[in-house]
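Complex shown without one protein chain; remaining protein chains in place.
Chain lettering (A and B) follows the sequence in which the chains are written, and residue indices restart at 1 in each chain.
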Amino acid sequence: MKDLVKFGALAIVLLTALLLAVVAGDYGPWYFAWLVGTTMIVLIAVSSAVLFETQEANSLAAHKEPVR
Amino acid sequence: MELYIALKIIWALLLGVLLSGLAIMVGMDMGVGTLLRFVGKTDAERRTSLAIIGPHWDGNQVWFILGGGAIFAAFPTLYATSFSTFYVVMILLLFAMILRPVAFEYRSKVDARHWRASWDWAFLVSGALPMIIFGAAFGNVLQGVGFHFSWDGQYYQDESFIWYLLNPFALLCGVMSLALAVYQGGAMLMIRGMGDLAARARRFAVAGGLLALVLFVIGGVWIEFIKGFVFTQSVDPGMPATPLGGPAVAMRAGAWLDNFHAHPLLWLLPALGACGMLGGSLALLARKPVLGWWLGALAWIGTIATVGGAMFPFLMPSSTTPAQSLTVWNASGSAYNLGWMLGFAVVFVPIIVSYTGWAFRVMKGKVNPATVVADDHSY
(Lines give C-alpha, C1' and ligand atoms only; values in the text may rest on other atoms or scores of the structure.)
Protein backbone atom coordinates (compact mmCIF):
# COMPACT_ATOMS: atom_id res chain seq x y z
CA MET A 1 0.00 0.00 0.00
CA LYS A 2 2.76 2.41 0.96
CA ASP A 3 4.57 1.65 -2.27
CA LEU A 4 1.42 2.32 -4.21
CA VAL A 5 1.06 5.75 -2.56
CA LYS A 6 4.70 6.51 -3.28
CA PHE A 7 4.26 5.43 -6.86
CA GLY A 8 1.15 7.56 -7.21
CA ALA A 9 2.86 10.61 -5.73
CA LEU A 10 5.81 10.18 -8.03
CA ALA A 11 3.52 9.80 -11.02
CA ILE A 12 1.73 13.04 -10.10
CA VAL A 13 5.05 14.88 -9.73
CA LEU A 14 6.22 13.58 -13.10
CA LEU A 15 2.95 14.44 -14.82
CA THR A 16 3.02 17.95 -13.35
CA ALA A 17 6.59 18.40 -14.53
CA LEU A 18 5.61 17.19 -17.99
CA LEU A 19 2.60 19.48 -18.13
CA LEU A 20 4.70 22.41 -16.93
CA ALA A 21 7.32 21.72 -19.57
CA VAL A 22 4.72 21.49 -22.33
CA VAL A 23 2.96 24.72 -21.30
CA ALA A 24 6.23 26.54 -20.75
CA GLY A 25 7.59 25.28 -24.04
CA ASP A 26 4.52 26.52 -25.91
CA TYR A 27 3.89 29.89 -24.30
CA GLY A 28 6.97 30.80 -22.30
CA PRO A 29 10.13 29.94 -24.21
CA TRP A 30 12.26 31.75 -21.64
CA TYR A 31 10.58 30.00 -18.73
CA PHE A 32 11.29 26.72 -20.45
CA ALA A 33 14.90 27.80 -20.91
CA TRP A 34 15.07 28.57 -17.19
CA LEU A 35 13.77 25.12 -16.24
CA VAL A 36 16.22 23.35 -18.53
CA GLY A 37 19.07 25.73 -17.76
CA THR A 38 18.76 25.50 -13.99
CA THR A 39 18.61 21.72 -14.13
CA MET A 40 21.68 21.73 -16.32
CA ILE A 41 23.61 24.13 -14.10
CA VAL A 42 22.88 22.06 -10.99
CA LEU A 43 23.73 18.80 -12.72
CA ILE A 44 27.02 20.14 -14.05
CA ALA A 45 27.96 21.46 -10.61
CA VAL A 46 27.12 18.08 -9.09
CA SER A 47 29.07 16.13 -11.67
CA SER A 48 32.03 18.46 -11.24
CA ALA A 49 32.13 17.49 -7.58
CA VAL A 50 31.83 13.80 -8.45
CA LEU A 51 34.70 14.32 -10.89
CA PHE A 52 36.69 15.88 -8.04
CA GLU A 53 36.27 12.70 -6.01
CA THR A 54 37.37 10.57 -8.96
CA GLN A 55 40.40 12.77 -9.56
CA GLU A 56 41.35 12.53 -5.93
CA ALA A 57 40.90 8.77 -5.85
CA ASN A 58 43.10 8.51 -8.95
CA SER A 59 45.85 10.68 -7.54
CA LEU A 60 45.78 8.72 -4.29
CA ALA A 61 46.07 5.51 -6.30
CA ALA A 62 48.92 7.01 -8.34
CA HIS A 63 50.81 7.85 -5.15
CA LYS A 64 50.30 4.37 -3.83
CA GLU A 65 51.55 2.70 -7.03
CA PRO A 66 55.32 2.77 -6.26
CA VAL A 67 54.78 1.37 -2.79
CA ARG A 68 53.17 -1.73 -4.20
CA MET B 1 -23.43 40.26 -12.53
CA GLU B 2 -24.56 37.75 -9.88
CA LEU B 3 -21.22 36.02 -10.24
CA TYR B 4 -19.44 39.29 -9.45
CA ILE B 5 -21.49 39.73 -6.26
CA ALA B 6 -20.72 36.17 -5.22
CA LEU B 7 -17.02 36.72 -5.84
CA LYS B 8 -17.03 39.92 -3.78
CA ILE B 9 -18.69 38.12 -0.87
CA ILE B 10 -16.33 35.15 -1.13
CA TRP B 11 -13.33 37.45 -1.04
CA ALA B 12 -14.73 39.35 1.93
CA LEU B 13 -14.97 35.99 3.70
CA LEU B 14 -11.48 35.00 2.57
CA LEU B 15 -10.22 38.32 3.90
CA GLY B 16 -11.67 37.26 7.25
CA VAL B 17 -9.97 33.86 6.96
CA LEU B 18 -6.66 35.53 6.19
CA LEU B 19 -6.95 37.98 9.07
CA SER B 20 -7.82 35.10 11.39
CA GLY B 21 -4.92 33.01 10.17
CA LEU B 22 -2.64 35.98 10.62
CA ALA B 23 -3.95 36.71 14.10
CA ILE B 24 -3.67 33.10 15.28
CA MET B 25 -0.30 32.16 13.80
CA VAL B 26 1.56 35.49 13.85
CA GLY B 27 -0.16 36.40 17.10
CA MET B 28 1.21 33.24 18.69
CA ASP B 29 4.78 34.15 17.70
CA MET B 30 4.25 37.74 18.80
CA GLY B 31 2.95 36.47 22.12
CA VAL B 32 6.05 34.37 22.62
CA GLY B 33 8.18 37.40 21.72
CA THR B 34 6.31 39.55 24.21
CA LEU B 35 6.58 36.96 26.96
CA LEU B 36 10.21 36.12 26.27
CA ARG B 37 11.67 38.33 28.97
CA PHE B 38 9.05 37.29 31.51
CA VAL B 39 8.80 33.51 31.11
CA GLY B 40 12.51 33.05 30.50
CA LYS B 41 14.56 33.87 33.58
CA THR B 42 17.73 32.29 32.24
CA ASP B 43 19.30 32.43 28.82
CA ALA B 44 18.60 28.73 28.38
CA GLU B 45 14.90 29.27 29.01
CA ARG B 46 14.78 32.14 26.58
CA ARG B 47 16.50 30.15 23.89
CA THR B 48 14.12 27.29 24.53
CA SER B 49 11.18 29.65 24.10
CA LEU B 50 12.59 30.80 20.78
CA ALA B 51 13.35 27.24 19.73
CA ILE B 52 9.73 26.30 20.37
CA ILE B 53 8.53 28.56 17.57
CA GLY B 54 11.90 28.50 15.80
CA PRO B 55 11.12 26.18 12.90
CA HIS B 56 7.74 27.78 12.25
CA TRP B 57 7.82 31.55 12.78
CA ASP B 58 9.07 32.13 9.27
CA GLY B 59 6.22 30.21 7.73
CA ASN B 60 3.74 31.87 10.10
CA GLN B 61 4.96 35.31 9.15
CA VAL B 62 3.87 34.63 5.59
CA TRP B 63 0.27 34.97 6.76
CA PHE B 64 1.11 38.62 7.25
CA ILE B 65 2.69 39.00 3.83
CA LEU B 66 -0.12 37.06 2.19
CA GLY B 67 -2.60 39.29 4.01
CA GLY B 68 -0.94 42.35 2.46
CA GLY B 69 -0.84 40.78 -0.99
CA ALA B 70 -4.42 39.53 -0.90
CA ILE B 71 -5.83 42.90 0.23
CA PHE B 72 -3.78 44.56 -2.52
CA ALA B 73 -5.23 42.29 -5.20
CA ALA B 74 -8.76 41.67 -3.95
CA PHE B 75 -9.46 45.14 -2.52
CA PRO B 76 -6.97 47.48 -4.22
CA THR B 77 -8.64 50.71 -3.16
CA LEU B 78 -8.85 49.53 0.45
CA TYR B 79 -5.15 48.62 0.39
CA ALA B 80 -4.17 51.96 -1.15
CA THR B 81 -6.30 54.04 1.20
CA SER B 82 -5.90 52.25 4.52
CA PHE B 83 -2.13 51.81 4.33
CA SER B 84 -1.66 55.46 3.40
CA THR B 85 -4.07 57.02 5.90
CA PHE B 86 -2.61 54.93 8.72
CA TYR B 87 0.88 55.85 7.48
CA VAL B 88 2.70 56.48 10.77
CA VAL B 89 1.13 53.46 12.41
CA MET B 90 1.81 51.23 9.42
CA ILE B 91 5.44 52.29 9.28
CA LEU B 92 5.83 51.56 13.00
CA LEU B 93 4.25 48.15 12.38
CA LEU B 94 6.62 47.58 9.51
CA PHE B 95 9.66 48.50 11.61
CA ALA B 96 8.55 46.03 14.25
CA MET B 97 7.89 43.33 11.68
CA ILE B 98 11.30 43.67 10.06
CA LEU B 99 13.10 43.84 13.38
CA ARG B 100 11.71 40.46 14.42
CA PRO B 101 13.18 38.10 11.77
CA VAL B 102 16.55 39.72 12.28
CA ALA B 103 16.25 39.30 16.04
CA PHE B 104 15.51 35.60 15.59
CA GLU B 105 18.47 35.00 13.34
CA TYR B 106 21.01 37.12 15.18
CA ARG B 107 20.19 36.92 18.90
CA SER B 108 21.93 33.68 19.79
CA LYS B 109 24.73 33.92 17.26
CA VAL B 110 26.89 35.98 19.60
CA ASP B 111 27.50 34.95 23.18
CA ALA B 112 27.58 38.33 24.88
CA ARG B 113 25.17 39.51 27.54
CA HIS B 114 24.49 42.96 26.14
CA TRP B 115 24.01 41.66 22.61
CA ARG B 116 21.43 39.11 23.71
CA ALA B 117 19.70 41.45 26.16
CA SER B 118 19.29 44.05 23.41
CA TRP B 119 17.71 41.52 21.08
CA ASP B 120 15.41 40.36 23.90
CA TRP B 121 14.12 43.91 24.17
CA ALA B 122 13.73 43.92 20.42
CA PHE B 123 11.55 40.80 20.77
CA LEU B 124 9.38 42.49 23.38
CA VAL B 125 8.82 45.63 21.30
CA SER B 126 8.46 43.83 17.99
CA GLY B 127 6.02 41.38 19.53
CA ALA B 128 3.78 43.70 21.54
CA LEU B 129 3.65 46.73 19.23
CA PRO B 130 2.33 44.98 16.10
CA MET B 131 -0.42 43.24 18.06
CA ILE B 132 -1.55 46.53 19.63
CA ILE B 133 -1.53 48.15 16.20
CA PHE B 134 -3.39 45.21 14.67
CA GLY B 135 -6.15 45.51 17.24
CA ALA B 136 -6.19 49.29 17.14
CA ALA B 137 -6.68 49.18 13.38
CA PHE B 138 -9.97 47.34 13.96
CA GLY B 139 -10.89 49.89 16.61
CA ASN B 140 -10.19 52.79 14.28
CA VAL B 141 -12.01 51.30 11.33
CA LEU B 142 -15.07 50.69 13.53
CA GLN B 143 -15.17 54.40 14.36
CA GLY B 144 -14.67 55.50 10.76
CA VAL B 145 -11.58 57.13 9.33
CA GLY B 146 -11.25 60.66 7.96
CA PHE B 147 -10.53 60.57 4.22
CA HIS B 148 -12.01 61.48 0.88
CA PHE B 149 -11.19 60.88 -2.78
CA SER B 150 -10.49 63.24 -5.67
CA TRP B 151 -11.88 62.59 -9.16
CA ASP B 152 -8.95 60.40 -10.26
CA GLY B 153 -9.20 58.03 -7.29
CA GLN B 154 -6.45 59.59 -5.17
CA TYR B 155 -7.27 59.64 -1.43
CA TYR B 156 -6.80 62.67 0.81
CA GLN B 157 -6.45 62.41 4.56
CA ASP B 158 -8.65 64.62 6.76
CA GLU B 159 -7.45 63.66 10.24
CA SER B 160 -4.29 63.71 12.32
CA PHE B 161 -2.50 60.41 12.81
CA ILE B 162 -2.26 61.14 16.56
CA TRP B 163 -5.94 60.20 16.82
CA TYR B 164 -5.31 56.73 15.41
CA LEU B 165 -2.71 56.05 18.03
CA LEU B 166 -4.42 57.47 21.07
CA ASN B 167 -8.19 57.20 20.88
CA PRO B 168 -9.52 55.14 23.78
CA PHE B 169 -11.64 52.64 21.86
CA ALA B 170 -8.76 51.78 19.53
CA LEU B 171 -6.49 51.35 22.55
CA LEU B 172 -8.99 48.96 24.11
CA CYS B 173 -9.02 46.88 20.92
CA GLY B 174 -5.22 47.02 20.79
CA VAL B 175 -4.81 45.76 24.35
CA MET B 176 -7.34 43.02 23.75
CA SER B 177 -5.44 41.90 20.68
CA LEU B 178 -2.20 41.83 22.66
CA ALA B 179 -3.89 39.85 25.44
CA LEU B 180 -5.09 37.22 22.97
CA ALA B 181 -1.61 37.03 21.45
CA VAL B 182 -0.08 36.49 24.88
CA TYR B 183 -2.67 33.80 25.48
CA GLN B 184 -1.89 32.03 22.21
CA GLY B 185 1.88 32.31 22.68
CA GLY B 186 1.62 31.10 26.27
CA ALA B 187 -0.41 28.08 25.17
CA MET B 188 2.26 27.16 22.63
CA LEU B 189 5.00 27.54 25.28
CA MET B 190 3.01 25.15 27.49
CA ILE B 191 2.60 22.62 24.67
CA ARG B 192 6.27 22.36 23.85
CA GLY B 193 8.01 23.77 26.90
CA MET B 194 8.79 22.06 30.20
CA GLY B 195 9.13 22.83 33.92
CA ASP B 196 9.26 26.43 35.16
CA LEU B 197 8.98 27.80 31.65
CA ALA B 198 5.66 26.09 31.06
CA ALA B 199 4.40 27.01 34.54
CA ARG B 200 5.14 30.71 34.05
CA ALA B 201 3.71 30.65 30.55
CA ARG B 202 0.50 29.21 31.98
CA ARG B 203 0.04 32.09 34.42
CA PHE B 204 0.51 34.70 31.71
CA ALA B 205 -1.69 32.88 29.22
CA VAL B 206 -4.60 32.49 31.63
CA ALA B 207 -4.35 36.15 32.62
CA GLY B 208 -4.26 37.11 28.94
CA GLY B 209 -7.30 35.01 28.08
CA LEU B 210 -9.39 36.41 30.95
CA LEU B 211 -8.31 40.00 30.27
CA ALA B 212 -9.29 39.57 26.62
CA LEU B 213 -12.70 38.29 27.69
CA VAL B 214 -13.31 41.31 29.95
CA LEU B 215 -12.22 43.76 27.24
CA PHE B 216 -14.36 41.94 24.65
CA VAL B 217 -17.44 42.40 26.80
CA ILE B 218 -16.62 46.07 27.50
CA GLY B 219 -16.08 46.63 23.79
CA GLY B 220 -19.40 44.98 23.01
CA VAL B 221 -21.22 47.40 25.32
CA TRP B 222 -19.20 50.39 24.11
CA ILE B 223 -20.06 49.73 20.46
CA GLU B 224 -23.69 50.57 21.24
CA PHE B 225 -22.61 54.20 21.77
CA ILE B 226 -20.24 54.45 18.84
CA LYS B 227 -21.52 55.91 15.60
CA GLY B 228 -21.84 53.12 13.05
CA PHE B 229 -22.51 53.51 9.34
CA VAL B 230 -25.64 52.61 7.35
CA PHE B 231 -26.71 53.07 3.76
CA THR B 232 -29.64 55.44 3.39
CA GLN B 233 -30.16 54.66 -0.30
CA SER B 234 -30.56 51.32 -2.01
CA VAL B 235 -27.29 49.70 -2.94
CA ASP B 236 -26.40 47.66 -5.99
CA PRO B 237 -23.89 45.08 -4.75
CA GLY B 238 -22.79 44.41 -8.34
CA MET B 239 -21.77 48.05 -8.82
CA PRO B 240 -18.47 48.82 -10.54
CA ALA B 241 -15.68 49.19 -8.01
CA THR B 242 -15.31 52.90 -7.42
CA PRO B 243 -15.83 54.90 -4.24
CA LEU B 244 -17.03 57.91 -6.26
CA GLY B 245 -20.70 58.61 -6.87
CA GLY B 246 -21.97 55.82 -4.62
CA PRO B 247 -25.17 55.71 -2.55
CA ALA B 248 -25.62 57.97 0.48
CA VAL B 249 -24.39 56.77 3.87
CA ALA B 250 -25.42 58.00 7.33
CA MET B 251 -23.72 57.73 10.72
CA ARG B 252 -25.80 56.71 13.71
CA ALA B 253 -24.92 55.54 17.21
CA GLY B 254 -25.41 51.80 17.58
CA ALA B 255 -25.74 51.21 13.85
CA TRP B 256 -23.08 48.49 14.00
CA LEU B 257 -25.63 46.33 15.86
CA ASP B 258 -28.19 46.57 13.03
CA ASN B 259 -26.87 43.44 11.35
CA PHE B 260 -27.26 41.52 14.63
CA HIS B 261 -30.81 42.72 15.10
CA ALA B 262 -31.66 41.80 11.52
CA HIS B 263 -30.04 38.35 11.72
CA PRO B 264 -30.08 37.10 15.33
CA LEU B 265 -28.04 34.05 14.32
CA LEU B 266 -25.05 36.38 14.11
CA TRP B 267 -25.02 36.54 17.93
CA LEU B 268 -23.37 33.13 17.73
CA LEU B 269 -20.17 34.83 16.54
CA PRO B 270 -19.45 36.90 19.67
CA ALA B 271 -20.65 33.93 21.75
CA LEU B 272 -18.09 31.77 19.99
CA GLY B 273 -15.36 34.30 20.73
CA ALA B 274 -16.30 34.62 24.39
CA CYS B 275 -16.57 30.85 24.82
CA GLY B 276 -13.16 30.45 23.24
CA MET B 277 -11.59 32.90 25.68
CA LEU B 278 -13.31 31.53 28.77
CA GLY B 279 -13.07 27.85 27.83
CA GLY B 280 -9.49 28.25 26.71
CA SER B 281 -8.43 29.86 29.98
CA LEU B 282 -10.12 27.05 31.90
CA ALA B 283 -8.44 24.44 29.70
CA LEU B 284 -5.04 25.97 30.41
CA LEU B 285 -5.83 26.05 34.11
CA ALA B 286 -6.62 22.34 33.81
CA ARG B 287 -3.25 21.86 32.05
CA LYS B 288 -4.72 20.95 28.68
CA PRO B 289 -2.62 23.27 26.50
CA VAL B 290 -3.44 21.69 23.12
CA LEU B 291 -7.16 22.09 23.72
CA GLY B 292 -6.42 25.58 25.03
CA TRP B 293 -4.50 26.47 21.87
CA TRP B 294 -7.40 25.46 19.63
CA LEU B 295 -9.92 27.28 21.82
CA GLY B 296 -7.69 30.36 21.56
CA ALA B 297 -7.81 30.05 17.79
CA LEU B 298 -11.59 29.86 18.09
CA ALA B 299 -11.56 33.03 20.21
CA TRP B 300 -9.70 34.89 17.46
CA ILE B 301 -12.04 33.62 14.78
CA GLY B 302 -15.07 34.58 16.87
CA THR B 303 -13.71 38.07 17.56
CA ILE B 304 -12.77 38.86 13.97
CA ALA B 305 -16.04 37.39 12.68
CA THR B 306 -17.94 39.57 15.17
CA VAL B 307 -16.30 42.72 13.81
CA GLY B 308 -16.87 41.55 10.23
CA GLY B 309 -20.49 40.65 10.94
CA ALA B 310 -21.14 44.04 12.52
CA MET B 311 -19.57 46.05 9.71
CA PHE B 312 -20.60 44.10 6.61
CA PRO B 313 -20.61 45.34 3.89
CA PHE B 314 -18.45 48.25 5.14
CA LEU B 315 -14.69 47.74 5.10
CA MET B 316 -13.35 51.18 5.96
CA PRO B 317 -16.02 53.82 6.39
CA SER B 318 -15.16 57.49 6.02
CA SER B 319 -16.19 59.67 8.94
CA THR B 320 -15.69 62.91 7.01
CA THR B 321 -17.27 61.89 3.67
CA PRO B 322 -19.48 58.91 4.54
CA ALA B 323 -20.73 58.52 0.94
CA GLN B 324 -17.17 57.65 -0.09
CA SER B 325 -16.86 54.88 2.52
CA LEU B 326 -15.08 51.81 1.24
CA THR B 327 -17.28 48.72 1.17
CA VAL B 328 -17.10 45.17 -0.08
CA TRP B 329 -19.10 46.37 -3.09
CA ASN B 330 -17.07 49.42 -4.15
CA ALA B 331 -13.47 48.63 -3.18
CA SER B 332 -12.97 45.19 -4.70
CA GLY B 333 -11.03 44.01 -7.72
CA SER B 334 -12.67 43.17 -11.05
CA ALA B 335 -14.61 39.96 -11.50
CA TYR B 336 -11.88 38.54 -13.76
CA ASN B 337 -9.20 39.19 -11.17
CA LEU B 338 -11.24 37.87 -8.23
CA GLY B 339 -12.03 34.76 -10.25
CA TRP B 340 -8.41 33.97 -11.03
CA MET B 341 -7.33 34.60 -7.48
CA LEU B 342 -10.08 32.37 -6.18
CA GLY B 343 -8.81 29.64 -8.46
CA PHE B 344 -5.33 29.96 -7.05
CA ALA B 345 -6.61 30.09 -3.48
CA VAL B 346 -8.72 26.95 -3.99
CA VAL B 347 -5.71 25.05 -5.31
CA PHE B 348 -3.02 26.37 -3.00
CA VAL B 349 -4.66 26.90 0.39
CA PRO B 350 -5.23 23.16 0.95
CA ILE B 351 -1.65 22.51 -0.16
CA ILE B 352 -0.37 25.14 2.27
CA VAL B 353 -2.43 23.77 5.12
CA SER B 354 -1.20 20.24 4.46
CA TYR B 355 2.50 21.05 4.31
CA THR B 356 2.29 23.40 7.28
CA GLY B 357 0.65 20.58 9.19
CA TRP B 358 3.35 18.19 8.02
CA ALA B 359 6.08 20.61 9.13
CA PHE B 360 4.53 20.87 12.59
CA ARG B 361 4.28 17.08 12.77
CA VAL B 362 7.92 16.60 11.78
CA MET B 363 9.08 19.04 14.46
CA LYS B 364 6.61 18.05 17.19
CA GLY B 365 7.54 17.07 20.72
CA LYS B 366 8.87 18.82 23.80
CA VAL B 367 11.86 21.08 23.40
CA ASN B 368 14.69 20.11 25.70
CA PRO B 369 16.66 23.12 27.01
CA ALA B 370 19.85 21.05 27.23
CA THR B 371 19.75 20.25 23.53
CA VAL B 372 18.99 23.81 22.59
CA VAL B 373 21.87 25.29 24.52
CA ALA B 374 24.32 22.67 23.31
CA ASP B 375 23.38 23.29 19.71
CA ASP B 376 24.77 26.46 18.27
CA HIS B 377 22.54 26.15 15.24
CA SER B 378 19.41 26.84 17.21
CA TYR B 379 17.98 30.26 17.92
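In this section, a contact is a pair of C-beta atoms (placed from the backbone, for glycine too) under 8 Å apart; a residue touches a chain by one contact, two chains touch by 3 or more.
FYI, contacts and distances are computed from a predicted model.
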Answer for the undisplayed chain, UniProt naming, from "Molybdopterin dehydrogenase", "Cytochrome bd-I ubiquinol oxidase subunit 1 apoprotein", "Cyclase family protein" or "Molybdenum transport system permease", is "Cytochrome bd-I ubiquinol oxidase subunit 1 apoprotein"
Quick one: say which of B:19, B:32, B:99 or B:266 touches the chain that got left out.
B:99
Residue among B:171, B:282, B:323 or B:349 that touches the chain left out of view
B:349
In the full complex, which bits of chain B touch the chain not displayed? Write them out.
51, 54-59, 61-62, 64-66, 68-74, 76-77, 79-84, 87-88, 90-91, 94-95, 97-102, 104-106, 109-110, 151-157, 161, 240-242, 244-245, 333-334, 336-337, 340-341, 344-345, 348-349, 352, 355-356, 359, 362-363, 365-368, 370-372, 374-378
Interface with the undisplayed chain - residues on chain A:
27-31, 33-34, 37-38, 40-42, 44-46, 48-53, 55, 59
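Methods note: only the chains that are shown with their structure count from here on.
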Please compute the C-alpha centroid of chain A, do the same for chain B, then give the distance between them in whole Å.
43
